[in-house]
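In what follows, a single structure is set out as structure tokens and then discussed.
What you see is the complex with one protein chain gone and the rest in place.
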Amino acid sequence: MKSRSSAQRRNLTQQIGFIFLRLVAIIAVLPIIAIIVFIIYQGAPAISLEFIFGFPSDGMRSGGIWPAIVGTFFLTLICALVVSPLGIGAAIYLAEYAPDNRWTQSIRIAIINLAGIPSVVYGLFGLGLFVIFLNFGISILAGSLTLAIMTLPVIITTTEEALRAVPQSFRVVSRSVGATQWQTVRRIVLPQALPGILTGVILGLERAAGETAPILFTAAVFFLPRLPSSPMDPTMALPYHLYVISTQVPGMSPQIQYGTALVLLVFVLGMNLIATIIRSRARARRQW
Amino acid sequence: MRISRIKPESFITWLIKFTGYSAIIFVFLIFYFLLSEGIPVFGEVPFKDFFQVRWYPIEAYFGLLPLLVGSLIVTIGALIIAVPLGLLTAIYIAEVASPRTKEILKPLVELLGGFPSVVLGFLGLLILSQYLREILALPTGLSALTGSLILAGIALPAIVSISEDALDTVPRSYRDASLALGATEWQTIWWVTLPAAKSGVLTAIMLGIGRAIGETMVVLMVTGNAPMMPQGLATFVNPTRTMTATIAAEMGEVANGSTHYHVLFFIGIVLFVIALIVNVSASTFVFRRKKRSERILS
Partner (left out) sequence: MTITNKIVTENLVLQYSDGTESLKDISMNIPVNSISVIFGPAGGGKSTYLRVLNRLNDLANVTTVSGKAHLYSESGDFIDILDPNLDVTALRRRVGMVFARPVVLPMSIRENLTYGLEIAGVRKRSLLHEAIERSLNQAALWEEVQDRLDDPAMELSGGQQQRLCIARSLALEPEVLLLDEPTSGLDPISTGKVEASLQELKKNYTIVLVPHSVQQAARAADYAAFFLQGKLIEYAPGNEMFTTPQVQQTADYIEGRFG
């Protein structure tokens, strides 16, 4: 009977172990839900038309956050226009063209490094290259370009994965009826990988929209009495605004702080949601 | 019937190749601009001055040690929390959770990865630091500990999702073999699955380190920003100042081309090199997602 009791003991160990793991997982994810609920709860009362579409007044202590919303929108938009063709092109090269050699290996190492460089170092780089050397000044353009380079590795990696998910046999068939490599990529591979690419691009931009450090010295300013009128103008931005009103302005009303945090969270997590919807829809429709 | 290569095709091929190499170009550009703005510091500050224990740029004290130590302490604190928490959560998601639970947990953790760090810093400043001050009876809630706790949240998604992927790619047959020999699922996890996923887990931890050491806004907002050398165990609950926060806090106020400006770029070089080492070592664990190659062959 000895073996039986040891089996029972082992089963008990396993049950306790699994309960422990479950508890740990709950500890890990509970704060995530709590944070979202808490910010919605605290921030929702601040949300009004005046808050969204108004300008800050009384030294940020009242009024709205419209210039920051507009600024983050344009920073993200120009970042998208720059990084999408570059990142998708690079991913096409890696997935479809690149030979398996040292050069390709060094591209991959470069991508890994780009992904690991701290965001504030991107800020320094943007300051050195765009603001000072190219003389763009503190501007939306300088900030967007800095964000674009920071986002590049994310977009390359996700796009390459989406391209590689397209079955190899489609490529062989396309080539066998006389299509060139580029025709195959354009007419077969890209359309099939499009949902995956879109998902990756949006997730990359989500990161760009929420970042503060890269725009700190390249684009963002404390307060602007008007909306930016060209890419060469400096701008307010949501994440920087939240930083400013939670650390630099004494006597801020918490409601405005939470309201700003909520708008930023909705902006960023909204993009996340769109990406998730595109991905799950494409999965349901996919024929292969 | 010989038709030479069609022109537009070769142009597009060239363009794609160029974008492919852009990542290398950018790495060099970044390094070049950090160097060009940071190197002049060696003509302005004696090298040994960087090893002072005092950072007080207004009086030209440029000791980097307190900042380096600050970054290290906050990162170590974050890892002590995030590695066990992340790894166990990954094990739960990959090995124990039902498919439905998995479908809820994974996106939730990934959602945290998408959180703007400034929002987490804001909550740390307003909520967490107050609690910590009261519970631990500290003079200030803005401390290394507060920073570590929130940085743990920032490192967590990377650790969970990469470890989970690594566990997921351990072939089913390994587990089956272990179970067939009479091991329980619990024993199989620790003796078979986890060791088999070791390289992926190491990659996950290295990337977690990278996230924590490079994070700026959180530490800027919640660590109290006092460049101090460690003083025993109290170090963890004292205010501190990291390299990233120093750049973020001071770059806005220095004159371009001043010594202080060059020093801040020099700190940028140090961070760049640290990131390089962390990421290259992470990638030498050569964790390749098997799923991907399986998909190619299908």
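Chains: A and B, in written order; residue numbering restarts at 1 for each.
FYI, a contact is a pair of C-beta atoms (placed from the backbone, for glycine too) under 8 Å apart; a residue touches a chain by one contact, two chains touch by 3 or more.
Please read these numbers as outputs of a predicted model, since none were measured by experiment.
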item	value
Contacting the left-out chain in the complete assembly, out of A:Leu134, A:Val173 or A:Met232	A:Val173
Touch criterion as defined above, residue of A:Ala25, A:Ala46, A:Ile92 or A:Ile188 at the omitted chain	A:Ile188
Touching residues on chain A - with respect to the absent chain	99, 167, 169-180, 183, 187-188, 192, 287-288
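As a working rule, only the chains that are shown with their structure count from here on.
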item	value
Mean-CA-position distance for chain B and chain A (Å)	16
Complex interface listing, chain A residues touching chain B	10-11, 13-14, 17-18, 20-22, 24-25, 27-29, 31-33, 35, 38-39, 85-87, 89-90, 92-94, 96-98, 106-107, 109-125, 127-129, 132-133, 149, 152-153, 156, 161, 164-165, 167-168, 180-182, 203, 206-207, 209-213, 216-217, 239-240, 242-243, 246-247, 254, 257, 261, 264-265, 268-269, 272, 276
Complex contacts: residues of chain B adjacent to chain A	6, 9, 12-13, 15-24, 26-27, 29-30, 33-34, 36-37, 84-86, 88-89, 91-93, 96-97, 105, 107-109, 111-112, 114-123, 125-127, 153, 156, 160, 184-187, 207, 210, 213-217, 220-221, 244, 247-248, 251-252, 256, 264-265, 268, 271-272, 275-276, 278-280, 282-283, 292, 295-298
